[in-house]
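One protein chain omitted, others in place.
Which chain is which? They are A, B, C, D and E, in the order written, and residues in each are numbered from 1.
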Amino acid sequence: MLKNVQQIGKLLIIICMVLIALSSPALAVTPEENAASIEGVQTALTFVWLLIASGLVFFMHAGFSLVEVGLTRSKNTANILMKNFMTVVIGILVYWAVGWGVMYGADAAGLIGTNQFFLAGADNALWNGWFFQMVFAATGATIVSGAMAERTNFKAYLVYCVLMVAVIYPIYGHWVWSGADAALLTGAESPIVKAIGVASHDFAGSGVVHSIGGYSALAGVLLVGARIGKFKDGKAIPIPGHNLTFAFLGTLILALGWLGFNGGSTLDGNDPYMNLVIVNTFLAGAAGAVTTMLITWMKTGKPDPSLSANGLLGGLVAVTAPCGSISNWAAIVIGIVAGIIIYAGVMFNENTLKLDDPVGAIAVHGYCGSWGLISVGLFSIGIGNGILADAAYAAEVPGLFYGGGISLLLIQLVAVLCTIVWAFGLSFVIFKILDAVIGLRVSAEEEIMGLDISEHGIRAYPEYLMRED
Amino acid sequence: MLKNVQQIGKLLIIICMVLIALSSPALAVTPEENAASIEGVQTALTFVWLLIASGLVFFMHAGFSLVEVGLTRSKNTANILMKNFMTVVIGILVYWAVGWGVMYGADAAGLIGTNQFFLAGADNALWNGWFFQMVFAATGATIVSGAMAERTNFKAYLVYCVLMVAVIYPIYGHWVWSGADAALLTGAESPIVKAIGVASHDFAGSGVVHSIGGYSALAGVLLVGARIGKFKDGKAIPIPGHNLTFAFLGTLILALGWLGFNGGSTLDGNDPYMNLVIVNTFLAGAAGAVTTMLITWMKTGKPDPSLSANGLLGGLVAVTAPCGSISNWAAIVIGIVAGIIIYAGVMFNENTLKLDDPVGAIAVHGYCGSWGLISVGLFSIGIGNGILADAAYAAEVPGLFYGGGISLLLIQLVAVLCTIVWAFGLSFVIFKILDAVIGLRVSAEEEIMGLDISEHGIRAYPEYLMRED
Amino acid sequence: MLKNVQQIGKLLIIICMVLIALSSPALAVTPEENAASIEGVQTALTFVWLLIASGLVFFMHAGFSLVEVGLTRSKNTANILMKNFMTVVIGILVYWAVGWGVMYGADAAGLIGTNQFFLAGADNALWNGWFFQMVFAATGATIVSGAMAERTNFKAYLVYCVLMVAVIYPIYGHWVWSGADAALLTGAESPIVKAIGVASHDFAGSGVVHSIGGYSALAGVLLVGARIGKFKDGKAIPIPGHNLTFAFLGTLILALGWLGFNGGSTLDGNDPYMNLVIVNTFLAGAAGAVTTMLITWMKTGKPDPSLSANGLLGGLVAVTAPCGSISNWAAIVIGIVAGIIIYAGVMFNENTLKLDDPVGAIAVHGYCGSWGLISVGLFSIGIGNGILADAAYAAEVPGLFYGGGISLLLIQLVAVLCTIVWAFGLSFVIFKILDAVIGLRVSAEEEIMGLDISEHGIRAYPEYLMRED
Amino acid sequence: MAKMFKVEAIIKPLKLHQVKDALDEAGFPSLTIIDVKGRGLQKGIVQQWRGKEYCVDLLPKTKVEVVVTEDKVEEIIQLIQSTAYTGEIGDGKIFVIPIETVVRIRTGERNGEAL
Amino acid sequence: MAKMFKVEAIIKPLKLHQVKDALDEAGFPSLTIIDVKGRGLQKGIVQQWRGKEYCVDLLPKTKVEVVVTEDKVEEIIQLIQSTAYTGEIGDGKIFVIPIETVVRIRTGERNGEAL
Partner (left out) sequence: MAKMFKVEAIIKPLKLHQVKDALDEAGFPSLTIIDVKGRGLQKGIVQQWRGKEYCVDLLPKTKVEVVVTEDKVEEIIQLIQSTAYTGEIGDGKIFVIPIETVVRIRTGERNGEAL
């Protein structure tokens, strides 16, 4: 009986359509054609949105350059500019040839992608996706570059940069973002996910991008050692950067870039939750900046510019994982905690670990990245609940503070562990090898002379008379 | 009878739909579903457009920083960078907690909004709207910061900044943009609008943002006094800024930002009139720059860089109110007049009023903002006329030069008066109180030493040897 | 019979629609209405996309300024900033008044446009198109400004700039992009196109924008002569620029701008091929940068920063014409060749031609622009083939390496010839006249003093003590 | 031939304007200025960087050099001393150095005529 | 022991190259260069800022210092004078200052041997 009705329906429709089609060309649009057009526009909107978001993230490389240049001495400026510049262009080529395939190619054992190298067989949708992912890829290496600035061998850095974009970043990325059933940290078939019962969540990469960069930087800083003159009798000596205007311009460019970084990470120009994502992003960043400023004000009686700028970045890094899964107030709390982590982390690194990280990259990207992952386990509202009623891309279950129990927090902690073990461990090995083969550090003479002269035979500002030490 | 037909119609449709739904899933798209999807895409396009526009406006804070830094001395650079940076982050937090509610919350007496504090109950549409409005909100304070640069107490400025974003800006904003029936300057029920017979129009904020900032700056400059050495025997002494490259980069960033500032202010990604708006914006800015350059060329024999840059900004500020309501040629005329105002205004402030405004903020934002409001009353074409045939958001009636008589001009003049009384008056009182409680100005010694050292214990460019005076 | 069926169909539909319309307002959406809405959204998406792309291209003027400033001496910085700044604002006004009409107005003989001056009769679609084209227009003049930096008379440059935007650029542009049937290089009715049998293709302006700028610069550099001290006994003496940070920031801003420059040039926000375009763009740029860096590394033992930055730009310029018509690997090859051209071109200009081009504009824009046009003839896949199956705006036929034979290569070579003859020839004449009437070059005394003081009575960085020579 | 001396004063940068103007008015327009950094009885100032304080003990100073004949030395010293004076530590010092010969490049004049 | 002198020349910055090369060719490669600002008979230049003119009376100059034994002083003066000469006001001055001792840090050599 139903079948009959169906057939009659089909018949009726076909008749209708024939009649319509015949009757007048002006009226010849079917709902199905419209639906296809609508889908076309939706796709086009996603393309446009992601391309622009990619542009903003690409521009972040200018931001990183300026922050690093500003917070270091002018005798190493050309070298830092070149390192950051080559990082992007190497990133483009290597992520095209290898990185994307490793990250998003056909899954092998939940651990690594295995095809689509050189973007073989790409179409416009893939190019769009690649471009957005590519601009993220070089970021990890750039973070490392900042932390190791003013004493690292240029050639060794370039080789490291290739490996970062080809291997370190995309393999961890595969575990989280590949969408493979077995993807180590997020796939339904992954033993870890099965054991804990819930998938890990890292919206735009507090872990994938920032922690990976931050803990790789930790390995690098450890192995390359402190700059000459940084520690005297075990006490850290301030080495002021040469241009605060560049540092602040860079920071604001980075904040702008985060609009694309997080906003684009819904990967869908039609997902209204990009608004929640972006609002949370800026609330957390602002809270971080204010917090760090207040702490420095209390500690030394004067609000510190470069740490306040770090505070903004810390808040932004931290909220990058949870931004699509939490309320506004939680974003602010996350930002405040990030601001505290920035101050405490920078001091801890310098005073306790005796690490020399000129730009604070380890605290900003490493520690705040981990805090970001953890915060998902605390503040996640859960898809379908409250403001996330219609959300598509957020942490699925509620976190600890929203009655979701400990599971989400647990898997997030596992993710934190993975970033540390993977990024720190692998980078440590790579830097060790690079040190043996190429030499990780320039000579003391070259360092004192400045890497601009020793590595590039140039001065960044040849006309200004400036003190060498 | 009609009722019967309706019922038969409904029945037919329901039958049709059931048949269609049953017949084939592939064919199961109704025009209504399509219409809903289309609306979804339209909304998504608005979201995307406004988020990007917001990003560009956010980036204007980098522009303001660079212009202010560039036109002042290097001994105050870190302080200016911090002030502008904290202005944005404070703006984000305060406009979230208070400002938005005061501006767009439920209207009380046409004067003030009263709910939605902390964005209570927000959804994606509201977050989208908030984000766009938020990036505007901190601008007023930033304008003030520039005019009072090089001698204002950091703490007093921060407190002022909070009040600007929480009270001064959003209350005036409520009068113009809240959409409330009784909104003082635009609501149909407002006694002023009723009296004059037409609503005021301020497209993107020549008045709301720029005049408010400019006249607040006037109050501040008056109370804080001139920088040491600015006037000698009643004659203004030039105090050159330390970096023209920053000033020009900042100016170009501001111009870029205006694309979002004005373009986004249709608040609708589907409104084709964003094109007219943006074209008028850039025409006016260009006309302003050329005009000011020519005037300085004639006056001193050499085209002046920083005033020419001010000329561009003056044109942009002026056209911000009328840009959606006028023809191209009118935009150019408005820009030319703005360029004249810039030169005349800067000279008048310095020579006659003996005001010390290092960056020309009062002329750029105050005077040109007022000219922008007035120009609406002169050049408005009126919705439905000529090129505005399909316009949705423009001044409703024609202005004086388009046969609309004096009413529009009148209400625009009332708006100008309101900006002056409100911004100058309230800021004057606030600065007076701040001066009594915290102290508005640093000590002469601190000023001479530079605010970088006195307020932050830092130098912006510690490696460059530079003269202190 | 068919007619009857049609009539019955129409009748049925009308009945249906009446019934639907009567039955319920909520259901009153026809597929035709939806189709119209969809078209509206598609148009709106194009508007939004092109406005944003325009913004990015506009921002390139900041990039050009910074690169030029960074690679020259600080005593000419204010002058360079002013020149670039006035180029944009003059560009806006002149392209509005004249340029657009000459380029896109009603065609006369395939050579020139003849109406739409002052954008007479413009609607939103035209404003949108104008804005996008306008931001391209001033680029040519800016290129010239860089090559002739540090010794050219300001007034003469401004006059040249007007002519560039009013005549030189738009006439050549008319031949390629006007869409006129007779358009010299692309119209089906053009004698050249007829003779060769295929239209020339220049996607986003390797020729129209870059070669025209580059070969105009060649004429200017030839006539204005080398900077004092550039050649000693026929040997080129390096004159280092004063700020590499600005040069690199500028380069990254330019790269960002290219996203809009090439991505926007599909002129359709719904064309998915913008993704291919942008991916190819960045691949070529990256390949160019790496190539030039490696060459300098091999040649002098140290990787050269400013030439590597030029390498990126060379790759971007070259791929601007072919980016929508080629595969990824071809983009990389094109970039590599561009990187070689940059090094060889800069050396050839300096060592052989004894030309003094401080920023490398002739090699970057002239030579790489030509290579870009030629590469279309080699690597074009052809519309409808392979990845270009659905492409709308690409070179129509395959190039030499894709079995398309020699025709496409031939017409591309003709286009190269046209850019050289037209831009070099006309600019040569114009500069000659300007030299006679105004004087193209400042006096030796003014040049030694620096153009900042002589042309503007200002120093860009008055506080820094710096050597004059 | 009158003996000649270079009066070399290290002063606070912000006093330069006054010193310069005073010298001009008193008929000594010619001078040379050098940006220097100095340390004397004056303790350095405490600066901070990323939350850590450190002492900058070399403070920016301005060196003013005026070459005159012996009879003008005392007048110049008085002038500089009175205009550069603030009474606070760090006001600086004046050193007087003998000059053997002075030549004006443009004219080749020597010594007294060259001043 | 030959007496030693420091020849201190204040010249136009753009003449530095020539002076430096001339000294080198004449066998006096060793010298020290300082960026200074100076005022002499030469009037300052008028600059402008935001539409207002003002006079900058301290112009950038370069100080060249060469320490030599007495017998070389005149030669150096001649050399500098002839190469730094433009004939225009502002060409600068040369001051000759007695030096008591010279020490080469690297070797500890003194006086004549240290030069």
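Methods note: a residue touches a chain if its C-beta (ideal position, glycine included) is under 8 Å from a C-beta of that chain, and two chains touch if they have at least 3 such contacts.
These numbers come from a predicted model, not from an experiment.
K.L.:
Which displayed chains make contact with the chain that has been left out?
P.N.:
Among the chains that are shown, those touched by the missing chain are A, C, D, E.
K.L.:
Among D:Ile10, D:Leu31 or D:Ala114, exactly one should touch the missing chain; which is it?
P.N.:
Of the candidates D:Ile10, D:Leu31 or D:Ala114, D:Ile10 is in touch with the missing chain.
K.L.:
Among the options E:Ile10, E:Val67 or E:Ile94, which residue touches the chain absent from this view?
P.N.:
Considering the complete complex, E:Val67 is the one touching the chain left out.
K.L.:
Identify the residue among D:Leu23, D:Val67, D:Ala84 or D:Val102 that touches the chain left out of the display.
P.N.:
Final answer for the missing-chain contact: D:Ala84.
K.L.:
Which parts of subunit A are in contact with the chain that was left out?
P.N.:
448, 453, 456-459, 465-469
K.L.:
With the missing chain put back, which residues of subunit D would touch it? List them for me.
P.N.:
Contact residues on subunit D toward the absent chain are 5, 9-11, 34-41, 57-58, 61, 63, 73, 77, 80-81, 84-98.
K.L.:
Which parts of subunit E face the unshown chain closely enough to count as touching?
P.N.:
6, 20, 29-35, 67, 97-106, 108, 114
FYI, only the chains that are shown with their structure count from here on.
K.L.:
Provide the labels of all chains in contact with subunit D and in contact with subunit E.
P.N.:
B
K.L.:
Hey, which one of C-E, A-D or B-D is the same interface as B-E, over half the contact pairs lining up?
P.N.:
Of the listed pairs C-E, A-D or B-D, the one copying the B-E interface is A-D.
K.L.:
Calculate how many whole Å lie between the centre of subunit A and the centre of subunit D, each centre taken as the average of the chain's C-alpha atoms.
P.N.:
Centre separation, subunit A to subunit D: 55 Å.
K.L.:
Which residues does subunit B have that touch at least 2 chains other than itself?
P.N.:
31, 34, 38, 41, 45, 48, 52, 240, 243, 300, 302, 304, 456-459, 464-467
K.L.:
Quick check on subunit E: which residues sit in contact with 2+ other chains?
P.N.:
35, 37, 47-49, 53
K.L.:
According to the definition of touch, which chains form touching pairs?
P.N.:
Final set of chain pairs in contact is A-B, A-C, A-D, B-C, B-D, B-E, C-E, D-E.
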